[in-house]
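The other protein chains are all here in position, but one chain of the complex has been omitted.
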Amino acid sequence: MSDPSTAASAGRTPNPVPAPLLDVGGLSTELRTRKGVVHALDNVGFVVRRGEAIAIVGESGCGKSMTARSIMRVLPRSTDRVASGHVRFAGRDLLSLSESGMRKVRGADIAMIFQDPMSYLDPLMRVGDQIAEVIRAHGKASGEGLEKAVEDALASARISDIRRVAGSYPHQLSGGLRQRALIAMALACEPELLIADEPTTALDVTTQKQILQLLRHLVEERQMGLVLITHDLGVVANVCDRVYVMYAGQVIEHAGVHDFFERPQHPYSRGLLASLKSLCEGDAHLSSIPGVVPNLLAPPAGCRFRARCGFSMDVCAKQDPTVRLDHGKDRDAGCWLFKDGSGHV
Amino acid sequence: MSAVPRIVGTRLLQAVPLVVATIVVNFAIIHLAPGDPVTMMVGEGAVSADQMDALRKSLGLDQPLYVQFFSYLKSVLQGDLGTSYVYHQPVTEIIASRIPATLLLMGTTYVISTILGIVFGIAAALRPSSAQDRILMTVAILGYSVPTFWLGFLALMVFAVELGWAPISGMVDSGLAAGSWEYWLSVLRHLALPAAVLSLFYTGLIARLMRTSMLNSLRGDFIVTARAMGLSRWRVILRHAVPNAITPIVTVLGLQVGLMLSGAVLTETVFGWPGLGVLTVQAVAQRDYPLLLGMFLLTSVMVIIANVVTDLVSLAINPRLRGNG
Partner (left out) sequence: MASLPTTPDPRPISAEPDELRRATPHWLEVWNAFRLSIVALVSLGVLLLLAFAAAFAPWLAPYSPTEVNPMDILQGPSGLHWWGTDDLGRDIYSGALYGLRISMTVGAMAGLVAALLGTVIGALAGFLGGWIDALLMRFTDFVLTIPVLFLALVLIPVFGSSRLIVILVIGGLAWPSIARLVRAEFLKLRSEAFVEAARGYGARRFKLIFSEILPNTFDLVLVATALQIPAAILIEAGLSFLGVGDPEPRSLGLMLKDAYGLLGLAWWSAVFPGLVLSALAISLNLVADAFNDAVRGHE
């Protein structure tokens, strides 16, 4: 296995060498739509260790949210399904669990937080009650212990005015407080892994920083695993140890955060970072690479980035390089530029 | 500091000009009616012109319009809605004697339709585009497409005339001691058919409404959170989806009251149910203006009250309406 010490960024303590907390491999998800089957995910894989934060980046529609949903098995329609792959968490393959077994995992062992807390919280319930509901559902506390458990959860999200927040409705709180409340709900049952799907996109810059700091702090303090899904590369550098880049439903590159920002390999990643550099501080929109994402109803043969790639070669049209992506190495790119026919870089 | 008392107060205050507007409209209609109220009262040629003038004077009809309006307003506020041409009794008394019957019919129908409609709407929304959904929704559409008076009519023909299971008309068998349980049993027997027929109509409407609202609610992001937090399916549906589905349609449920009044008129007529509906139809046929307009005023006020109540219920259910207190 690879040496995770490369995951350390300057200034942070190197992580110890733990066993993987979450090991995803070969994940392929199909969505049934009116127009046919959309292959939303193809052979997606990544690894998260305790105390490690990974980022999954990519533009809209690349499948990053779908990956999170597939792991949690909370897909939009009943006809959506994970076609193949494994999701090993703490020794078990989540994909083989029954629905009731999976329910025990959700919210308790693995928790997920989302983009816009206003719509992701029930507007008719007080925040404290929603948190209590999760705690009660997983049997972590009941009766008198419940109130204390809710307060503990809110405290872990660094909320100061606990009583007020617990008794408030979502619309009565500021955006930042709402997101903290959602985080508190996620932390209430002390999960080992947290998946954050665009947690700061709907927030202003200052609040973004605070939330990100909180997430990083939680990772270190609790030795939690964090999967941060975002399209904002600026966010990645501050919080995460590793980066996985997704495009058109596939993982096309992975690397330690430092290596990635210094020397991106895949042409797509290079394009992303180039557009990031050309913008001033603030949002890094990724749609500045010319061309469009391929149609996932009928994905093209060979490399999916081929049409927009300035370096494409003959082999790119025939074989899909992401099949050769090696998760065992420190870093790798699913691109023929970095592999010759025999698989050497 | 809660904003609720302020909001409630505002709402109640807003109702006042509506009531006044209704009174004005009523007054306007009275005076738009062709012919002189006096002529209508005494009939053509039955009395001499002098006597008619004297009558006009005594009724204050020779006064300028605005004076008449204020005296009308005054008497309305004192609870005097005039005297019926036909029954020669105060309108308020007549109406008061008929209200209970209508309220019984409407109330029963409202409760049944709302409950059934909500349940069916939820059931349909939980399995969209399935057989369950399609059947429920088609039945719902049939429910409000078939004319209620015709359905009531057919029901009468089949169940009352042919099969003799239900009584043909009226609210209660005569000769029973009021308040005794035979009395109430008889009322129930008489109530069954009209309430069932009227309920079919409104259940259909509410079921469709609830289905749409429920589908909308299930698409909500907070449902994703609930699922991602490991809550059981039923908990997600009943504790999160349903309340969020009912909240937006509370206003419409309140509107049903107005609709139901219209429905009540027809149903009461068909089943001979002695309520306001039958009274209205008779008043129209006999051109009994004081009674007719008194009833219009009353029902308008009832509708306004129903709206205010609905708004207040909305306020109670939906915390977002209470401001950021």
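Order as written gives the chain letters A and B; numbering starts at 1 within each chain.
Keep in mind that, in the parts below, a contact is a pair of C-beta atoms (placed from the backbone, for glycine too) under 8 Å apart; a residue touches a chain by one contact, two chains touch by 3 or more.
It should be emphasised that the depicted structure is a prediction, and the values quoted were computed from it without experimental measurement.
For the options B:Gly82, B:Pro167 or B:Gly220, the residue in contact with the chain missing from this view is B:Gly220.
Checked against the hidden chain, the listed residues B:Leu126, B:Val187 or B:Leu312 yield one contact partner: B:Leu126. Residue-wise, the contact with the chain that is not shown comes from B:Thr269, picked out of B:Gln68, B:Thr92 or B:Thr269. Residues 18, 29, 32-34, 126, 128, 134, 138, 141-142, 144-147, 149-150, 153-154, 156-157, 161, 215, 218-221, 223-224, 227, 233, 236-237, 241, 255, 258-259, 261-263, 265-266, 269-270, 280-281, 284-285, 287, 289, 292-293, 296, 299-300, 303-304, 306-307 of subunit B touch the missing chain (whole complex, contact as defined above).
The rule is simple: only the chains that are shown with their structure count from here on.
Across the complex, subunit B is touched by residues 72, 74, 103-108, 111-112, 114, 116, 119-125, 133-134, 137-138, 169, 171-172, 182, 185-186 of subunit A. The part of subunit B that touches subunit A in the complex is made up of residues 220-222, 224-232, 235, 239-240, 243-244, 247, 317-320, 324-325.
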